[in-house]
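Left out: one protein chain. Kept in place: all the others.
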Amino acid sequence: MKRIVVVALVVTLALAFVFLLSGAMLELEPAAIDLRAPVSAHLADSGVSHPVTAVLLNYRGYDTLLEIAVLLLALLAILAVVGDTAATRPVAAHPVLQTLGRLATPLMVVVAVYLLWTGAFRPGGAFQAGAVLAAAAVLLHLVGLLPGWSTPRLRLRIGLAAGFALFLAVAAALLKQGSLLQYPPEAAGALILLIEAGLTVSLALILAGLFLFLAREEGA
Amino acid sequence: MTTGFVFALAGAALFALGVAGVVLIGHLLRRILAFNLMGSGACLVLVGLAQRHDVADPVPQAMVLTGIVVAVAATALALALVRKLHALTGQLELPDDADD
Partner (left out) sequence: MTLAFDLLLALSLLWCGWRTLATPRLDRAIVLFITFGLLMTLAWARLSAPDIGLAEAAIGTGLTGALLLDAYGVLRRRRVEP
């Protein structure tokens, strides 16, 4: 009986929320702060020509720096939860699936590198490239060619932390000659590409690790 | 009624659906699904409202990009915790508080 009352209350509140919010949204005036004009005005100095990449890695580079730190923290928390079990042997799938996995992986690596490079001019960038690489790693694990990851040793640890460390190093080096993450306009493009490359590698390892560090626990 | 408005309204409804799901559903895996619906709804509202006059706005797009990546990390951590809970206790719902 009490459950029905709770359900009815929550549903009523949710419907009221939707109606009120819809009414408020339909009566919004134009925004007082519109950042489109400043973004495109300074796009030539930002080092890239795609506005979203410029916002992510130049105007709001600080947010991206903290975002990669948050991802690293989530991975560390997952490692803490899972604990210290041994790696299981990979379960080989059907040979046709394995061949498809072997064929698809080099293509996915090429697509990822292309996405990383083209992020400066067109939609793309480090996050999409890292996600495609992580998907390739998950695909290889599912067909049995890549075992699940046990507690990371030095090489994997360096790879996981490299993106964040590189970004932090660039930010610290720039701190000497201006404020945090204020790229000099002539070097901005190269610095952004460097940071994005480090982010891609780290992001691929972190996102793949979100899946692969959990994938071993079932065997033992 | 531009594209931005349509998806902003859909996002508001999705967010409310997700919140109702998180509050009412007991099964932890389904709660994680509802939480992801909440996140998608909020992202739609962010981008849809900014583009309600049909001009693309890069700033909320960058924020939503960050949000999606952080949401997947949160989902992965939540799934790791649910799996650990199931391994330790065999339950997939949080224990009810005893009625006083």
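As written, the chain order gives the labels A and B, with residue 1 at the start of each chain.
Operating definition for what follows: a contact is a pair of C-beta atoms (placed from the backbone, for glycine too) under 8 Å apart; a residue touches a chain by one contact, two chains touch by 3 or more.
Treat the numbers as computed from the prediction; the structure is a model and nothing was measured.
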item	value
Interface with the unshown chain - residue positions in chain A	52-53, 115, 123-125, 127-128, 131-132, 134-135, 138, 142, 207, 210-211, 214-215, 217-218
Interface with the unshown chain - residue positions in chain B	1, 3-4, 6-7, 9-10, 13-14, 17-18, 21, 25, 27, 29-30, 32-34, 36-37, 40, 43-44, 47-48, 51, 56, 61, 64-65, 68-69, 71-72, 75-76, 79, 82-83, 86-87, 90, 92
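Just so we're on the same page, only the chains that are shown with their structure count from here on.
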item	value
Chain centre separation (chain A, chain B; CA means) in Å	17
Contact footprint of chain A on chain B as seen in their complex	5, 8-9, 12-13, 16-17, 19-20, 23-24, 45, 49-50, 52-53, 55, 57-59, 61-63, 65-66, 69-70, 72-74, 76-77, 79-81, 83-84, 87
For the chain A and chain B complex, residues of the former touching the latter	6-7, 10-11, 14-15, 17-18, 21-22, 25-26, 28, 30-31, 35-36, 39, 51-52, 54-56, 60, 63-64, 67, 70-71, 74-75, 77-78, 81-82, 127, 203, 206-207, 210-211, 214, 217
